[in-house]
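For this depiction, one protein chain was excluded, whereas all remaining protein chains were kept in their positions.
Chain lettering (A, B and C) follows the sequence in which the chains are written, and residue indices restart at 1 in each chain.
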Amino acid sequence: MIRIECPWCGPRSEAEFTCGGQSHIVRPADPAAVSDREWAQYLYQRDNPKGLHYERWRHTFGCRQWFNVARDTVTHEIRAVYRMTDLKPAPGGEGV
Amino acid sequence: MAKLDRATPLAGTGLERAGLCVAENTGLGLIRLQAFHRRPGAVEELTARLGIEPPGPGSLRSERDRQWFWSAPGEWLIAIPAGTEDAVLGALRAQLDGLFVVLSAITDSQVALDITGEAVREVLARGSTVDFHPASFGAGNCVLTRFAGVPVMLASPGRGEQILLFADRSLARYLLDWFEAASIDC
Amino acid sequence: MKRTAQRLPHARVDPGKTLRFRFDGRTYEGVAGDSLASALLANGVGVVGRSFKLHRPRGVFGCGKEEANALVQLESGGYSEPNARATLVPLYEGLEARGQNAWPNVRSDVFGALGVFKRLLPASFYYKTFMWPNWQRWEGLVRRLAGLGIAPTSADPQKYLKQNVHADVVVVGAGRSGLEAALATSRDPACRVLLIDEQEEPGGGLLASPAAADRSWLEEALREVAARDNITLLCRTTVNGYYDNNVLAALERLSNHHGPAAGGAVRERFWRIFAGRVVLATGAIERPLVFPNNDRPGIMLASAVREYCHRYGLTLGERIVFYTNNDSAWRTALELVDAGVPVVAIIDLRPAVESELRQRAREAGIALHLGTVVTDTRGRSGLRRLVLHRLAGPGDALEAPAGTLDCDVLAMSGGWTPTVHLYSQSGGLLAYRDSDACFVPERAHQAVTAVGRANGEFAAPLNLQPQWLTPGVSAEHQWVDFQYDVTASDIQLAARENFVSVEHVKRYTTNGMSVDQGKTSNVNGLGILALATGRPIPEVGTTRFRPPYHPTSLGAYAGIELGALYTPFQQLPAHAAHVAAGALFEDYGAWQRPACYPRPGEEEEAAMAREARAVRSAVGLLDYSPLGKLEVRGPDAREFLNRMYLNNIRTLEVGAARYGLMLNEAGIVIDDGVVVCLARDHFLLHTTSGGATTIHQHLEEWLQCEWTDLEVIVGNATTQWATLMLSGPKARAVLAQLDGDIDVSREAFGHMQYREGRLLGQPCRILRASFTGEVSFEISVPANCGLSLWEALMQAGEPHGIVPFGIETLMLLRTEKGYPHVGADTDGNTMPQDLGWGGAVANKPDDFVGRRSLSQPVGSDPGRFQFTGLELLEADARTVSGAHILTADGESTAGYVTSAFHSPNLNRTVALGIVADARDRQGEEVTVFYAGQRQRARLIKPGVYDPAGEALNG
């Protein structure tokens, strides 16, 4: 079971959260200007790493806030939790 | 008929067992205060205007006949005597005039349950994975959690072992039924 | 197997308190403190079960979780439990059990004859045959023979609870090591310790020890545990799963020791344990030795014989013989002699054994056969005689016959297997220790440590000499997995056929896949595979341990969330009124809402027709409270909504309302509703009923994750307000009767307008939108007044013939009008152009969520399914939502009927659908297909009732 430290509410079980998938995906500034392929990549292309994954979660059953999590997709260890507006921590970086 | 009657979700019904009592609290009026917390200084501004520091995550604060419960970043639930919503809203609006905050009366959207009895913490621990040991959930604490599969706020205002539960009014009957099933051995 | 008349004096049972029970139709007596297994043994019952595949007679062989033979069908009716381990069933008065997988009973099972054909049924023989004509012809027979117990056929009368608990330290196992660990860690009073033991009482291995010192130590330790209030002791509780982040799952058996007498009480409690640190003191399980016909009743684990003697006071046999490859069995034998149990001989395959042990054994009058192996066993339903051979050397061929030895119980010990299941589940690595021929914890992955025998720390050295199977004799009848009838020859066959991965062997032979999940068979199987493939055991590896450690009731995983509580339900503010009005409630996205209000004896469709006619001719009232009401405020609210909606929100004036469509980023329509501009920076969004939470989250996600700079606050006011839809030509007249300050006259309050004011002394919001096509007022008052407003309107409407109407009636009415319902008349491919909103997209100057996807090639594909009305050509024809529209050649699908009702107002079927290129094909005839029937229909403009829309303002 994944235990996530909500930046506001503290450690909770995964059942309280919603996983929003990969984070730090940048929406094209001018969608009309990008090609179909680029737009498809924005919509569908995902890193899907075996190991450290930067993803976003929402504490759906708590404060309803989205935040970022750096999680190992094999061991489910959480390496870092940081807010949507924070920068991506370096791999191996400790909790924010 | 001249006026509409008010009827709370459970119309006062509840649950009584040797070790657990669940009773609808119909005496509370509720106001939600939302500030735009992403703007730096927004919360500080608010605090300055209010003259009191609203409680932080996981806690509640009593001030005169108002109880403040933290419910999200920049968002609080304010419990007041039922019926005084308009007066309090007016006062707060005046106090916070000019700030970008949203004040709403949400009394009717919620059901409030008083949960008492020696089995309270044991039964709560059947509905949520939060640690309800007094050492981590004591007087002055409030948590928003997934309880019995639905979002609720649980608060320990400090009156003995009494726990206050807030949930959406539409879930009131479900929650009461759940408590009945979950406390079968109490 | 010998009947024990007198229990031994030092036993932990109460001979004074007898308990009557039945097994396979016969009545027996046991005593308080017995397990079903010990009680059966006390009564000399030898055969208690039949093996899975060959139906071999089997007796009790262990004393706990490792038991592979004594599986019984416990009780009957709702209390029936298949595959209950007799060794784990505490005896209670009136217990009723039956042997399994046998007919008529386990004593004389006609299928026992299968044993004769063993030769024909090697591992996985079924893969090699039964191919003609096909497997199913043979399957019936095979299925009937397989399976063990019988699944209950009546509902479980008992309850299950789930309990979460947090602890700083969790100690699994309350034997000596566990108790020591719990007492040590609990010295810090702030440290919350949870001590868990699976047996009826704490003590673990100590319970089977005759030593006075052990017993007094246990008493003292338990006193101390009781005295520490930071220790919680859970007995009858088995830790079954070790998951990520130190989360454990355990099952507490609350009332199984009372049997059906417990009635509807809570049977089991499922614990979710959140641990800081975990100490595994789970002990070790003894291994059987592998030799010909080692599965005969009377052949047991030495540790089991020990426990039945010292804990349950049973003598078990007249002539007990030990067979071992290590020292532990010798000590057991000596203890038994001290207790007055007749141990006649010890057979040890080791040529040399420590002299002190030999000395003491001889003094105890035990005959010794060293360097000797058992090469066969004799007896009919029980054990009578052993055939012995001398061993040339370790693991070597046989030398000479060493005669036979009469005995009725054989206590065997092939060494010990530390119980590392949970350690392995936690991700910890295991290492093979040659000296003791067992796997021990090597490196932890989580905050967990193993102690005592679970960590391979044995009280005294075992001096073990492994022998994975008996050499020099056929492997065909040397059992490895007793339950699934896997023998050494099966594993050799697998290796011969090049199934050399341990996982392959497990799957090919089913070794270790039986109910005990290989607790006694895995390591022996590995050893045999290692020999067969000429590899050292560590190279062969071990299979992964998976939860649950011990089989766990499905009911316990379900807990109380069954029936009405299976998933949360939501109730409307005026729920009581709907019940009183005889509503037919159905589930609409968790909301309990009236589908319609059938009168006694009235069919559903008739009720809908009656309600629909009333709305068209007079007035109807619908509880519309789930209608989403989101309030969006802030300096950037207008900009934000303009990015979220396809429609132009920039130009929406204060006080005005506008229908809006919302897309997801892939361009798919996800919601529609009326947007009201309450103030320059304040908007009220009406979302589809039940969509409020989803859309609220959708908006929040864009604000929190993408446009964090936009100063907007979203509030969900959906349940703060009860919303009632008053609809019909008389609606205005009814509403006008209620005392309020909003002028509802035609002139003052037009269609698609919004007003706030007071009604009957309460704040109120009224929106004039219409989903029925009639004059409609969507009246919102504080939710606590919803019931009262319902009653007020019904009362005021009575002279006008008001009726309550339900969702399905609303769907009928809006279908007559051709109003699309997002989710019903759209699917996950529907884009705005398919609903006729292509123009609006083109005219909007700004970007909005999903816009770019509309211009991907798919957006302009020919054959897109587009929203349309459908007219069945035969006047009285019917169709249903779900019917398909076929292509011209009638070969494939060109769309579907998405809404279809019989219109009581037009007295014909009204239908909507999404059909390929429907917008350019209006007037064309198409074929409707459902249930093999084909019908002709025409594509028409949606909305056949009041096409001019006069009723809207009527």
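Definition applied: a residue touches a chain if its C-beta (ideal position, glycine included) is under 8 Å from a C-beta of that chain, and two chains touch if they have at least 3 such contacts.
We take it that contacts and distances are computed from a predicted model.
Participant: From the list "Sarcosine oxidase subunit beta", "Na+/H+ antiporter subunit G", "Heterodisulfide reductase subunit B" or "NAD(P)H dehydrogenase subunit CD", give the UniProt name belonging to the chain omitted from this structure.
Facilitator: This omitted chain is identified in its UniProt record as "Sarcosine oxidase subunit beta".
Participant: When the whole complex is taken into account, which chains on show are touched by the absent chain?
Facilitator: Checking the complete complex, the chain left out touches A, C.
Participant: Of the residues C:496, C:599 or C:936, I need the one that contacts the missing chain.
Facilitator: The one listed residue touching the chain not shown is C:496.
Participant: Can you tell me which of C:83, C:446 or C:716 touches the chain that was removed from the display?
Facilitator: Of these options, the touching residue for the absent chain is C:83.
Participant: Over the whole complex, note the residues of chain A touching the chain we left out.
Facilitator: Contact residues on chain A toward the absent chain are 1-2, 13-15, 18-19, 21-22, 36-37, 40-41, 43-50, 53, 55, 71, 73-76.
Participant: Contact with the hidden chain only, please: which chain C residues?
Facilitator: Considering the whole complex, chain C reaches the absent chain at 52, 79-83, 119-120, 122, 125-132, 134-136, 139, 142-144, 146-156, 160, 241, 243-244, 247, 249, 272, 425, 474, 476, 489, 493, 496-501, 503-504, 507-508, 510, 513, 515, 517, 546-548, 551-555, 557-559, 561-567, 569, 586-587, 595, 666-668, 808, 824, 827-829, 853, 856-859, 861, 880-884, 886, 891-893, 896, 929-932.
Everything that follows uses one rule, which is that only the chains that are shown with their structure count from here on.
Participant: Could you tell me between which two chains the number of C-beta pairs in contact is largest?
Facilitator: Counting C-beta pairs in contact for each chain pair, the top pair is B-C.
Participant: Using Cα averages as centroids, what's the distance between chain B and chain C in whole Å?
Facilitator: Here the centre of chain C sits 33 Å away from the centre of chain B.
Participant: Would you pick out the residues of chain A that each touch at least 2 other chains?
Facilitator: Correct list: 60, 64-65, 85.
Participant: Using the touch definition from the top, which residues of chain C touch two or more other chains?
Facilitator: 272, 274, 708
Participant: Which bits of chain C are touching chain A when the two form their complex?
Facilitator: Counting only chain C, the residues touching chain A are 243-245, 247, 272, 274, 427, 445, 665-666, 697, 700-701, 704-706, 708, 847, 851-853, 855-857.
Participant: For the complex, give me every residue of chain A touching chain C.
Facilitator: Counting only chain A, the residues touching chain C are 1-3, 20, 23, 27-28, 30-32, 34, 36, 39-40, 43, 56, 58, 60, 64-66, 75-76, 84-85.
Participant: Can you check the complex and tell me which residues of chain B touch chain A?
Facilitator: Residue list for chain B touching chain A: 38, 57-58, 71-73, 129-130, 143-146, 150-151.
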